[in-house]
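Notes follow the structure.
Excluded from the complex is one protein chain; the other protein chains are retained at their positions.
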Amino acid sequence: MKRITIDPITRLEGHGKIEIFLKDDGNVENVYFQVPELRGFEKFCEGRPVEELSQIVTKICGVCPGCHHMASGKAIDAVFGVEPPPTAQKLRELFYMAHFVHSHIAHFYALAAPDFVVGPTAPVSERNILGVIGKVGVEVGSEVLKQRRIAQEIQALLGGHQTHVVMNMPGGVRKGLNEEQRKDIEKKAKGFVEFSQFSLKVFNDVVLGNKEYVDIILNGPYALNIYSMGLVDQNNKLNFYDGKVRVVDTLGKEHCKYSPTEYLDFVEERVETWSYLKFPFLKKVGWKGFIEGQESGIYHATPLSRLNAADGMATPLAQIEYERMYSTLGGKPVSATLAMHWARLVELLYASERLLELAQDPEITGTELRAKLDKTPREGVGIVEAQRGTLTHHYWTDEKGIVTKVNIIVGTTNNNAAICMSLKKAAQALIKTGVDVNEGILNMIEMAFRAYDPCFSCATHSLPGQMPMIVNFRQTNGEIIRTVRRD
Amino acid sequence: MEFKPTIVAFLCNWCSYTGADLAGTSRLKYPPNIRVIRLMCSGRIEPTFILKAFREGADGVLICGCHPGDCHYHEGNYKCLRRYVLLRKYFKQLGIHEDRFRLEWISASEGKQFAELVNEMTRTLEKIGPCKIKAILETFDKGED
Partner (left out) sequence: MTNSEKPKLKLAIYWGAACGGCCVSVLDVHEKLFEVVAAADLVFWPIALDVKYKDVEAMPDASIDVSLFNGAIRNSENEHIAKLLRQKTKVLVAYGACAHLGGIPGLANLSNREEIFKRVYDDSESTTNPEGIRPVPNVQMPEGELSIPTFYNDVMALDQVVDVDYYLPGCPPQTERLVEVFMAIVTGAELPPKGSVVGASDKTQCDECERKKTDNKTIKRFYRPWEIVDDGETCLLEQGLICMGPATRCGCGFRCLKNNAACRGCYGPVEEAKDPGAKMMSAIATMIDSNDPDEIERIVDQIADPAGTFYRYSMPASILRRKIIKNESPRKT
């Protein structure tokens, strides 16, 4: 059987490779998405004082360290049986919204925009951030860098480190905010709201205004009919920082809604021999293989799934955009994978509005930053939404608060099976008998992958004119029979 | 071949080295597998020395200093004691058998006690077996079997 190997996959955070096997007639037999990396945090966190974990687990990912820091902070609070005082909670959420703003901006402009603003089969030399700037203007490019920098500065102010955050303590945070800092953040937050609206306008004009793109989004080989997961508040509105995990089925009906301590009743993981990353699925539906549909326990945890799982957005401007998105795409739930990019922008607006709300909250400059700890530490679960999906941290400790066990389900991990299936679907649709597998085809396969924003992909610098890729078609004995190059 | 443990012994000049010397001049028998390193004071010993001793192949490391209150430099032996206690905790985490690392106070006149100490430690190490640290750390384990 012929095979195409893409190694390593690029423009994301992390390591991965794709193996595409072709039948003799040139159609796709199967596709394997393999994750070749593992570091073992769940083992080497054992024996560490539990409060240190919130600063160790940020090293799981240097692109969304704030997410791990927050999930960890909440798990540690639960271990000690405390709730942080309101000011501390709000400071955490304020940091967290800045974290979402910076990440979603970078992803949309550097990753998603090239495929849409310039076009999925446009010349490679234009299909990057420079091409985007060419279409929307140099001012926008500088504005993107600036807004990202501002969001990071807010993170650094609140979180200590702008990357590997040191903000959290058991029961609270280490540092507060004064009035001058608050005013400054408020001003910046207004800038984010404006920029988010501008970004949605870019999407509206350049993507939705183009029939070809709309067709790709709605009718391209990227739809996946699976369950959707997201965190919601008590009104079932999306919340990134706190709430219950809600899963809706392929018809949009609630399958379950669980609080952090219940996650083991609803999510299960399986192991394959060909990947170091495990495959979570819904326990009560069961694992039926890599298939879609109501009977398969496969789900996704993405901006799109979050909007599917929620009944709406908690802030007014984002709510308008949420309604507009669904009315354009024909109702809930949406299974068009590429709509993730749109959902991501709606979330960007929500994060900006929420940031502003918190910056204007009188309690944000409060001085009560830590709750008193008086219970014996034992066990705790913390769940937040990472930019890439629902993130679960579960810790067990001895009576001194030294960690005995750790279990973590990471954002992108939720999507492992879905990513495999999206890639296979795209490959099957695009690589067929008689089709010349050129670089445009290859890019369209990659688009299936990129929508999930598997951690980070940032090209906020000028890419080289080329996007080099070499694909070798091999016989089963390894001999190369044909090479397609774009370098 | 019967295992003969190598013990690296850090002895302070004023008390314990003299005590060890006394054991020698008194013709008290103790195993010859001990490697003595003399320092002016047990307070000079820093963890790096101990780590290096194990890394270079010691099966056991012994520290001897003056009895509490008798240190020639007043407090040196107490500093040594504190470092010893912390190192023991570290070694436990590294899976090093606790009998491989010992601290004992030996005065200048305690030749007999020194000989007995070395005898006892040697017998203990013979029972535990060789320390695998050097062999294990010599190469990087890539788990390819």
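Should a chain be cited, it is by its letter among A and B, assigned in written order, with residues numbered from 1 in that chain.
Basically, a residue touches a chain if its C-beta (ideal position, glycine included) is under 8 Å from a C-beta of that chain, and two chains touch if they have at least 3 such contacts.
Quick caveat, the model's predicted, so the values are computed rather than measured.
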Hidden partner chain, touching residue among A:34, A:121, A:181 or A:319: A:34
Residues from subunit A at the interface with the omitted partner, ascending: 1, 3, 6-8, 10-15, 19, 21, 29-30, 32, 34-40, 42-49, 51-52, 55-56, 59-63, 65, 80, 142, 145-146, 148-149, 152, 156, 159-164, 166-167, 169-171, 174-175, 263-264, 267-276, 278, 280, 370, 373, 394, 400-402, 405, 407, 409, 455-465, 467-470, 472, 476, 487
Interface residues of subunit B (partner: the chain not displayed): 46-48, 51-52, 54-55, 68, 75, 78-79, 81-83, 85-87, 89-90, 93-96, 132-133, 135-145
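Here is the rule we use: only the chains that are shown with their structure count from here on.
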Subunit A-subunit B separation of Cα centroids, rounded to whole Å: 54
